[in-house]
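First the structure, then my questions, so here it is.
Shown here is a partial selection of chains from the complex, left in place.
Letters are used for the chains, namely A and B, taken in the order the chains are written, and counting of residues starts over at 1 for each.
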Amino acid sequence: MSSRHDGRSPDEPRAVTIDRGFARQSDGSALYRCGGTTVLVTANVVDRVPAWLEGKGVGWLTAEYMMMPGSTSPRKERRADSRSTEIQRLIGRSLRAAVDTKALGARTLHVDAEVVDADGGTRTAAITGAFVAVADALRARLGPEAARAVLRDGVAAVSVGVVAGRELLDLDYVEDSAAEVDLNVVRLGSGGLVEVQGTGEGGTFSRAQLTALMDLAERGLDLLGEAQRRALGGDWPFG
Amino acid sequence: MSSRHDGRSPDEPRAVTIDRGFARQSDGSALYRCGGTTVLVTANVVDRVPAWLEGKGVGWLTAEYMMMPGSTSPRKERRADSRSTEIQRLIGRSLRAAVDTKALGARTLHVDAEVVDADGGTRTAAITGAFVAVADALRARLGPEAARAVLRDGVAAVSVGVVAGRELLDLDYVEDSAAEVDLNVVRLGSGGLVEVQGTGEGGTFSRAQLTALMDLAERGLDLLGEAQRRALGGDWPFG
């Protein structure tokens, strides 16, 4: 069976590197590179909550996602378009699934994901990298003990898809543009699914394909969890 | 096993009525009621395409989704918020999966979904109702023959979820607010999946639950397809 355009096998993810503390004014940050995709994620704790949570003693986590104009070729105008809106809602929901907002107290955790290079999978890169930035931010601001109370679990995300009838793990831009089906999966470190977002892009998918794609995604998520653990090393907050 | 708060069994959808032609200036329209939820969908053909499609001879379908301020209690300010943005993108993608934009030619099909009463499941109601409005709009503007060339398939959507550990079909607002997991499924009439959007809301879900929810959704989609066919009667465009 022929390999993919960059030589990977269908179930082979791109190489991941995670550079912690890249942004030096933020409470936590990670420069997350996955193949040709680069996302700079910062995490900051602010001692204030949105108006609708004031006086309730619980915190909030919110995310922004922005593509830098130079992250694509040709250059893309800077703007908060509907795609970004959808993505930043996904990032926020995904990270909140791993955070205990009661333990956080009346604080807001701001996750800001800046796409430096867009070569496919930027939203899943943002989520996977954000976990590392959030872990560092909580530890820096609250201390390791309290940070562990807030961060209940790991969380990572991966994209899989169907290209020319084949299920592939971790699509790059060339594959993503040609995909018939695109599926993003977000999963906690302990195994619970947080988000399953499958979309037929000019095609549809069967129940059997959904199952195959989910299997592939879970394999990728296992590997990403290991990459997060390696990056955090002795600062890994769990067990 | 106890029934739901409104007496339905777990796999029982709410009653659906579809009132075609409710808006009399539009090419097609449907007042779609599903239990306490009401969505007015209009569909209109405009002889113009977005700038990025000009001169390519293919058409486009785009959707807007708006909650009327009086559709919730208490009243909600009118605004295009990020949730609406996400929903109208979903409606657009779902309907485009059923439409042949090449056969449509250099035209735009505008789907406008106005939520009159919001009692859960408004986005899936919008999609299911939109199919009827689109079928009528295409037939009215292009004639039955050409309409059949453009509208390749039926499309419907349903929500399922996990509430207090039980998988339920077609959540109303009370159930939706309490759901641990929420899954929206969009499927073509011929059976292919178009969108699978599952979200853990303060909970997560297992692969087994994903399977059970998909089964439940497919049952609901069978019934919605029948409701669409009944509503269109002799104007049903397929087979």
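Some notes on this structure:
What we mean here is this: contacts are C-beta pairs under 8 Å (C-beta built on N, C-alpha and C of every residue); 3 or more make two chains touch, one makes a residue touch a chain.
Remember, it's a predicted structure, so these values are computed and weren't measured experimentally.
Every protein chain here is a copy of the same sequence, 2 of them drawn, and the whole complex in this file adds up to 6 copies.
Basically, only the chains that are shown with their structure count from here on.
Centroid to centroid, with C-alpha atoms defining each point, chain A and chain B lie 28 Å apart. Residue ranges on chain A touching chain B, taken from their complex, read 82-83, 85-86, 88-89, 93, 97, 183, 188, 191-200, 203-207, 210, 214.
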